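If you scroll down you'll find the structure; I have some questions about it.
Of the protein chains in this complex, all but one are displayed in their positions.
Then we have subunit A:
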Amino acid sequence: MSEILVLVDHAEGEVKKVTLELLTLARTLGTPAAVWAGPGITADAKARLAEYGAEKIYVAGADDIVEYVVAPKAELLAQLVAAKSPAAVLVAATAEGKEVAGRLAIKTDSGVITDAVGLGEGFVADQSIFGGGINVHSRVRKGTPIVAVRPNSTAPVAAAGAGTEEEITVTLSDAAKAARVVERVKQEKGARPELTEAAIVVSGGRGVGSAENFSVIEGLADALGAAVGASRAATDAGWYPHQFQVGQTGKTVSPQLYIAAGISGAIQHRAGMQTAKTIVAINKDPEAPIFELADYGVVGDLHQVVPQLTEEINKRK
């Protein structure tokens, strides 16, 4: 079977969960080959990639791959597409992953699909558009299919691959070095999982009422090992930082479980969470549209319901 390149998403030497999902998906369509961009690959990371089916691991470990914005990763992948003629290239549908995919598409004269939530035979992708209202099948018509797949689209399943390492050297063009990263600023996010990758997300909205009250949402999130999200109403009010906003102009999440507390469920919010597998809503207003989506809903005051839920979870652990 032909090779499918999977661009590895990694931070501080660790492989992110979405990459294991992509390797799992790639195994159903071909032979997965992981592509590691930048320095810092560890023996553990290689073992992890092999554990989830990477037959090959291409390592482009030079510093300059990550010293410039996006373009070097696209050049690396374009070089591999030319050399290895893969059947497809998969990247995580993060903001940066999609940008890499976009540049790669131009370099290889190939079509690109973004935000796939599934991928089947012939690389036909499932997409959910217009706030989850329409399901679309789409495919690439020219070149090598380049598909950006949303985190949590599939459950990662281990199945060992050979994990044969091959070192890759890329000579970057001048154009790829136009935007230089001079400093990386890491903001404290504590022990919580990343919002777009998290299997469980607990979000608070207007009903939370204040910045201080978000501790109630965080308490539930921590009991579940979940990420914290917020609706636009909550971020606009300054109760929670903007980077945690879920919705049309914020992050799109697709977790196994989404708990919406004090969120009415306007279309702008639904656009960011409607592909969640299970949805639980807690809201005072029985008419809130969020209940139309909910697998389980509690009509009540989140300030009573959420702490009780948190306590119950901690009790049952």
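Keep in mind that, in the parts below, contacts are C-beta pairs under 8 Å (C-beta built on N, C-alpha and C of every residue); 3 or more make two chains touch, one makes a residue touch a chain; residues count from 1.
Rule of thumb we're sticking to: contacts and distances are computed from a predicted model.
A.B. asks: For the chain omitted from this view, which of "Na+(H+)/acetate symporter ActP", "Electron transfer flavoprotein subunit beta", "ABC transporter permease" or "Sulfate adenylyltransferase subunit 2" is its UniProt protein name?
C.D. replies: So the chain that does not appear here would be "Electron transfer flavoprotein subunit beta", according to UniProt.
A.B. asks: If the missing chain were put back, which residues of subunit A would it touch?
C.D. replies: Listed in rising order, the touching residues are 11, 69-71, 74, 94-96, 98-103, 105-107, 109-115, 124, 128-143, 175, 178-187, 189, 194, 196, 200, 224, 235, 242-243, 245, 248-250, 252, 256-257, 267-268, 271, 278-280, 282, 286, 291-301, 304-313, 316-317.
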